[in-house]
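Left out: one protein chain. Kept in place: all the others.
Coming up: chain A.
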């Protein structure tokens, strides 16, 4: 009775060993990512690893226009401002996206939401003129669409493209930290991206950097 199971075990072990060898011969870390939807998460993670810290954040933080400069540029029309300073999202009717930086006083806020935001007065008239998203739910795809190196043609379809947008927003969300409690009256300094479909639309910033000054 005994030798038979042992033999089977031995056989199984040698089969398993043979299997090991094959795996071992594959170059490590170069497993092909499936081209269909099953590979989306892996591909998205790879894109984030390759670009978020090294290309995307520097792009926004280094090229951000001071708010008054953006407003001045927009006075000459959205398309002209966009061509000079922005990047347009994929597709007809998509917004122009602008990297901007500025600071303002908090004059309104919605903090009891999963999609928190604060309203800032950036020109000293006590009126809200900029909204800054604080997450954890970040709306839109401005931070993806500011970057020309994320090109829709490189993606299988709109789902894969959208997954990158969501992953970028999740990364941003992780980095946003503001003090608890009422922020009204505090000064906030931000860098981020504003998507615009009209030149006179109110600015809603998806932030790459945000700092509540003491």
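Just so it is clear, a residue touches a chain if its C-beta (ideal position, glycine included) is under 8 Å from a C-beta of that chain, and two chains touch if they have at least 3 such contacts; residues count from 1.
Simple rule for what comes next: contacts and distances are computed from a predicted model.
Note on the omitted subunit: UniProt lists it as "Erythritol-binding protein", one of the names in "Phosphate transport system permease protein", "SAM-dependent methyltransferase", "Erythritol-binding protein" or "FeMo cofactor biosynthesis protein NifB". For the options A:79, A:157, A:182 or A:202, the residue in contact with the chain missing from this view is A:157. Contact with the undisplayed chain is limited, among A:55, A:72, A:139 or A:175, to A:139. Considering the whole complex, the residue from A:33, A:48 or A:94 that touches the absent chain is A:94.
Remark: the residues of chain A touching the chain excluded from display are 89-95, 113-115, 136-137, 139, 141, 152-153, 157-159, 161-162, 166.
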